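One protein chain is absent from this view; the other protein chains keep their places.
Right, chain A next:
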Amino acid sequence: MKRIMIDYMKCDGCKNCTAACMQAHREEQGTIYDLDLTDPKNESRNHILSDGRGGYRPIFCRHCDLPECVMSCMSGALSKDSVTGVVSYDVNKCGSCFMCVMNCPYGVLKPDTLTRTKVIKCDFCMEKGGEPSCVKNCPKKAIWVEEVQA
């Protein structure tokens, strides 16, 4: 399967990946220049944490080999594709219980801020051809896609 690999030492916290994720998942079409970064409708699926000492820790969904989120989903909305390895989320099935948020050990997931009805979850940009926008927009090559053994 493919996974977004991370070299956090290279990350300088510019959040280009975060803006790219928001842009890729925005509802209304537009360019990055008219993307409203403060609109809670445009939430990013990744986030960058500071280590408090000038360094950064990129938090990206791992599409885990044994995904705890899938193993807690009571509606069948979360599932791991046996071929692509992608852990995908079906908003129509989701029952908004947020047990997946509680169970992702890495704190990747959150309920959507506006309605608390859906989960903000990386989809590997599958609808956009499976080339994650975050990766394409990282100027430091701190994240890249690699084929890994699942």
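The criterion applied here is as follows: contacts are C-beta pairs under 8 Å (C-beta built on N, C-alpha and C of every residue); 3 or more make two chains touch, one makes a residue touch a chain; residues count from 1.
Just so it is clear, contacts and distances are computed from a predicted model.
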{"item": "Name per UniProt, for the chain absent here [options: \"FAD-dependent oxidoreductase\", \"3-isopropylmalate dehydratase small subunit\", \"Lactate utilization protein B\" or \"Chemotaxis protein CheA\"]", "value": "\"FAD-dependent oxidoreductase\""}
{"item": "Touch criterion as defined above, residue of A:Ile4, A:Val87 or A:Val135 at the omitted chain", "value": "A:Ile4"}
{"item": "Touching residues on chain A - with respect to the absent chain", "value": "3-8, 47, 49-51, 57, 59, 62, 64-65, 68, 71-76, 82, 93, 95-99, 101-111, 113, 115-117, 146, 148-149"}
